[in-house]
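All protein chains but one are shown in place.
In this document, chain identifiers A and B correspond to the written order of the chains, with residue numbering beginning at 1 in each.
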Amino acid sequence: MRHDHLIDTRQLSREDIEAVLDRAAEFADDPSSFGDRHPSALLGLMFYEPSTRTKMSFETAMKRLGGDVVDMGPVESSSVKKGESLADTARVIEGYADALVLRHPSQGSSKLVSEFVDVPLLNAGDGAGHHPTQTLLDLYTIRENAGLDDLTIGIMGDLKYGRTVHSLAHALTNFDASQHFVSPESLQLPRSVRYDLHEEGAQVREHTDLDAVLPSLDVLYVTRIQRERFPDENEYREIAGEYQIDRETLASASDDLTIMHPLPRVDEIAPEVDDTEQAKYFEQAHNGVPVRMALLDQLLSNDE
Amino acid sequence: MRHDHLIDTRQLSREDIEAVLDRAAEFADDPSSFGDRHPSALLGLMFYEPSTRTKMSFETAMKRLGGDVVDMGPVESSSVKKGESLADTARVIEGYADALVLRHPSQGSSKLVSEFVDVPLLNAGDGAGHHPTQTLLDLYTIRENAGLDDLTIGIMGDLKYGRTVHSLAHALTNFDASQHFVSPESLQLPRSVRYDLHEEGAQVREHTDLDAVLPSLDVLYVTRIQRERFPDENEYREIAGEYQIDRETLASASDDLTIMHPLPRVDEIAPEVDDTEQAKYFEQAHNGVPVRMALLDQLLSNDE
Partner (left out) sequence: MRHDHLIDTRQLSREDIEAVLDRAAEFADDPSSFGDRHPSALLGLMFYEPSTRTKMSFETAMKRLGGDVVDMGPVESSSVKKGESLADTARVIEGYADALVLRHPSQGSSKLVSEFVDVPLLNAGDGAGHHPTQTLLDLYTIRENAGLDDLTIGIMGDLKYGRTVHSLAHALTNFDASQHFVSPESLQLPRSVRYDLHEEGAQVREHTDLDAVLPSLDVLYVTRIQRERFPDENEYREIAGEYQIDRETLASASDDLTIMHPLPRVDEIAPEVDDTEQAKYFEQAHNGVPVRMALLDQLLSNDE
């Protein structure tokens, strides 16, 4: 595997991560002033699943750098329907582009494709696997708002199936973070993730209730509890209701709390929270642009 | 609401309208010579309904100004499917773009979104509500071909449900126009629209037959009578047939008549009319580009 494929944040050292975040901070200052950076670069987009945020922010990032995209488009309008393999499609599209972005529902798909293509590949989510650019924009948002040193973070919601959460937890072991996981018992961290985190030396505590831990948090990272995880609608409603955030919930939180959410949200955070100084989830989504600019700039500069 | 959101043409004075049309005329002379105008600008496209003309001409306008677009894509491939609210989606996408364009099936949706976002928003049609950029390109086409002063215009077809027609009629009250509405009885202007037009001082007459009024017209604006409005297929055929235009119909029209249609047409205008000097409906569609260039140029220049 080429060093410049990005498949999993675990391939990045603390120094690698900080270099990306530093560069992102430069881009964030004035994203529209870098149009001369990569004026002839083309980014190939391969999205096998619906995506708004990830796809649009990659596209925005590339265009802010002066380049452009070529998009495979929805699977329904592509050769995939004619039975073409993922590796074949990628080997065709790499001939059109200077780098590729892949989102695919199958875990391991980005790793597989990275073994077939010669241009840099960025994993934009491979099912239950990894989503490294999401993790980097989460880290960037934390650093800008709360700092990554001596961090106390609460991560709440669906911790069992949440790919985003597992990646972030692993990445935070590079820093001096105290991690509190808050979830109903049925959606706790999988044993394997808990084991890996301990092996990596993470400071981890688990809770079923937010109240006790909320006052000590610098960051509260909320994720969605999905209806589909519960056979019984009533059980879902009851549990989901306990893990919703509103102004009342936040009464005991620090004024400096940073509230994050990978979006889209449904009912996990009440709209009344949007106007607080603590709400940073839209800023977090917007941070996808400078962070992806930093990654693309790095890859395309390596190539020159 | 920021002054630079464009939700409804009624927010524009006659002077505002004329400034847009004047600027559009400059762009129309040579649309491809303005590529240095907004080279780093990005326009966010949010189309919740199918659209060819409106979407493509916004995209063309932005690219002719040297900028680019980031497109949410079809609703089926977006986070909307995951239950995200319109306001949340807009607040995410405004972080990627310098201005937004929204088409949505619900009346009032653009107004709603305009209260949540900080970048300028252009309403590209909100169901039975408004479609101001269509009205501006209609006015531009009238001005270029017949002039807006001392205008006698016939507006024919479905006047009951036709959003385009209501907006145009209201906008024409800014000018010295005599308006003739021609439709079957079942598709006449809604009472509320008629009332508003009278309040605004419009010179309005209603007809069920085109023949009497055709010779006096400077402009004939034809719209589609939709099959879905009629419970009975035979009734539809009979009525629609009476409001179709062909060369024979046009025998009594002025040689200088300007025939317009918002397109797509089905059977309302016979193909044999396309080759007449009077047919301006394709030119009208093409005018969407300079008019939208003028609007975008105005919004993006305000922002600087």
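Points worth noting:
We take it that contacts are C-beta pairs under 8 Å (C-beta built on N, C-alpha and C of every residue); 3 or more make two chains touch, one makes a residue touch a chain.
Computed from a predicted model, the values in this text were never measured in an experiment.
Shown as candidates are A:Leu21, A:Met56 or A:Ile93; the residue that touches the absent chain is A:Ile93. For subunit B, the residues touching the chain absent from view are 32-33, 35, 47, 50-53, 55-57, 59-60, 63-64, 68, 74, 263-266, 282-283, 285-286, 289. By the touch rule set out above, subunit A reaches the unshown chain at residues 39-42, 44, 68, 70-74, 76-84, 88-89, 91-93, 95-98.
The working rule: only the chains that are shown with their structure count from here on.
Each chain gets one centre point, the mean of its Cα atoms, and the points for subunit A and subunit B are 40 Å apart.
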